[in-house]
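Every protein chain but one is kept in place in this view of the complex.
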Amino acid sequence: MVTPVGTRPAVPAVPRTGRRRGWSPSRRVLPYLLIGPALLFELLVHVIPMLTGVSISFLQLNQFYLRRWLQAPFAGLANYRIAFDLQSEIGLDLLRSVGITLAYSAVVVSVSWLFGIFGATLLQSSVRGRSLLRTFFLIPYALPVFTAVIVWKFMLDHDSGLVNHVLAGTGLGDGNTFWLLGDNAFISMALIGIWRLWPFALLTLMAGLQSIPTEVYEAAEVDGANRWQQFTGLTLPMLRPVNQVLVLVLFLWTFNDFNVPFTLFAGSTPASADLVSVHVYQSSFITWNFGLGSAMSVTLLVFLLVVTSLYIAVTSRRARNA
Amino acid sequence: MHESRTFRTIRFIGLAGLMVFTVTPLYVIVSTAVKPLGDVQNVFHWIPSTITFQAFVDVWSTVPLARYFVNSLIVATCSSVFSVALAVLAAYAISRYTFRGRELFRMAVLSTQMFPGILFLLPLYLIYVNIGQLTGLKLNGNLSGLIITYLTLTLPFSIWMLVGYFNSIPRDLDEAGLVDGASPTRVLWSIVLPAARPGIVAVGIYAFMTSWSEALFASVLTDSASKTLAVGFAEFTTQIAVYWNQIMAASVVVSVPIVAGFLLMQRYLVQGLTAGAVK
Partner (left out) sequence: MRFRTFGKFRKFTATLAAVLVAAGLAACSSGPSGGDPMTITYWASNQGPTVQRDKEILTPELEAFTRQTGIKVNLEVIDWQHLLDRITTATTSGDGPDVVNIGNTWSASLQATGAFVDFDDATLAKVGGGDKFLATSMSSTGAAGITPTSVPIYGLSYGLFYNKKAFEAAGITSPPASWSDFLAAAKKLTDPAAGTYGISLAGASYTEGAHFAFILGKQHGGSFFDASGRPTFATPQNVAAIEQYIALLGTEKVAVPSSAEHARTADAVADFTSGKAAMMIAQTNTTAAIAAGGMAEGDYGVAPMPINDPLPAGGERVNSHVAGINIAAFKDKNTDGALKLIEFLTSPAEQVKLNQEFGSLPVTKDAAADPAFQGAKTKIFLEELATTSAPMPMVPNESQFETTVGSAVKEMLAQIAGGKPVTQAEVQAALAGAQQKLGGTG
């Protein structure tokens, strides 16, 4: 019952024999007609602008050429050279920013997954108020990003925020911590990311758990496996396909996250929370160096494509071997 | 299954911890929204000194919230409906037909999910302006461009999810239909679609929520008449004042419909999200 995505062969459902002749042309054309509209919009909104973006990365497009951007001088690889130059602050900053983004993704994805699997497992047992709990757990994911971020911003405020108030009140901290400054800004941003995304992990994993037939557990129980053994020996392997998709989706969402840092810091992002998307925004829109900004974006895109393909290749091979 | 005492304790602590983590910010939103401004500015108070609904009255005039709300509603509804429609057609083709370029299309669509928005924000804007100048169909500074953008932004994930879902629907169903002489569209419409309802609803919710929250593209594609909530929200904080109680009241106003819709549909969501991966 459990097979990974896309392994089902999609052979044409109907054999050609026994069909009337009129079918063959439309059968050949029909799939193209079906994907046509989607393709059209993909080309218009994603592909052509992306290719334009890639070509901009080879131009010296700064404020002097903004107005006549088609006439911006060809810069060759100069923008890439600047972006990769680890001798200068620009290259170092980009590298730092990529590192921060990876750390952010890693923290948010792993903690969200842990919370999700923990919550899903606990909710799987027949606990009272289960559906009410589930409903509450899901709300943060349903909230619009800007409201979710802004309430945290309010709570993390140094003077009038709830977090310092509680820390001081309970004696867990001095209540004098700047959560939105310096290195703490990273923690705060990750916390918000987790708060928003762990419900998605919960939802997905609960669905995954539900699809595991209960008989498997009953059999395991008869064999004397305890709860933890059942979890590691049964649940986790059965969840593997769900996890593969879930981790990938969460990774892509967090790696390209723009809304959280942008809403949280409103253009005044501390160095520790300088996610790549914000970093590129700064160099493109604040300093008008679109050539350099595009070069950074393209680098990022290539990086993501490589990571994702590797991930898909590795996970699907593992699935096949399993 | 037998539940040991330890398990129950862990479960209680675990669920309580997650509950506190989840609910505290929600409580802050609601309680701040009913506080007078003075309560909000200095030390944090758990309980409002007095309860006032003034902020809920003020939000509509501080910022033209009603207009932004309607704009968001139009944009999110249109883009999610079209996104779902296009995704259904494309996913059906991928799931049920082999055709030249199928894998290419599938991988290309998936990889667009990785495009950093910031890379094609400016090019997209330029393309819209040029389309407007060439055809007279203005796509920036109004809602239509935003609808087209969002429907496409949400397409890759929607197609991906629906392909998984369609693959999980037994082929025998539509084969039987085809053998009975129904056309492929008929099969899609009356056999596959009903069976795929959870998947479709899940995709619709995803598309709606994404459109509702998106701020980057909206910030350059809209003007003051076509602003959506995600962008208009910035107007509550000006250089001169930050109206926290109004921000929270507005947060309640903009969140209630989407949260309610989401929760009503969560049943479908659970089925729809994982069908592709699980079945």
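The first chain written gets the first letter, and so on, giving A and B; residue counts start at 1 in each chain.
Note that a contact is a pair of C-beta atoms (placed from the backbone, for glycine too) under 8 Å apart; a residue touches a chain by one contact, two chains touch by 3 or more.
Bear in mind the structure is a predicted one, so any value in this text is a computation, not a measurement.
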{"item": "Contact partner of the left-out chain, one of B:F69, B:F82, B:W160 or B:Y268", "value": "B:F82"}
{"item": "Touch criterion as defined above, residue of B:V63, B:L153 or B:V259 at the omitted chain", "value": "B:V63"}
{"item": "Residues in chain B touching the chain absent from view", "value": "41-42, 61-64, 74-75, 78, 82, 85, 89, 122, 125-126, 129-130, 132-133, 136-145, 147-148, 183-186, 219-220, 223-226, 231, 234-235, 237-242"}
{"item": "Residues from chain A at the interface with the omitted partner, ascending", "value": "20, 22-23, 26, 30, 33, 36-37, 62-64, 66-69, 82, 85, 88-90, 93, 157-159, 176, 178, 180-184, 265-268, 270-271, 282-283, 285-289, 292"}
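We adopt the following convention: only the chains that are shown with their structure count from here on.
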{"item": "Whole-Å gap between the CA centroids of chain A and chain B", "value": "15"}
{"item": "For the chain B and chain A complex, residues of the former touching the latter", "value": "1, 3-4, 7, 10-11, 14-15, 18-19, 21-26, 28-29, 32, 40-44, 85-87, 89-90, 92-99, 102, 105, 108-109, 111-120, 122-124, 126-127, 148-149, 151-153, 155-157, 159, 163-164, 167, 171, 174-175, 178-179, 184, 209, 212-216, 229-230, 233-234, 237, 244, 247-248, 251, 254-255, 258-259, 262-263, 266, 269-271, 273-274, 276-279"}
{"item": "Interfacial residue positions of chain A with respect to chain B in the complex", "value": "1-2, 4-6, 8, 10-14, 27-28, 30-32, 34-35, 37-39, 41-42, 44-50, 52-53, 56, 69, 115, 118-119, 122-123, 125, 127, 133-148, 150-152, 154-155, 159-162, 164-165, 195, 199, 203-204, 206-208, 210-211, 217, 221, 227, 241-242, 244-245, 249, 252, 256, 258-259, 262-263, 266, 276-277, 280-281, 284, 290, 293-294, 297-298, 300-301, 304-305, 308"}
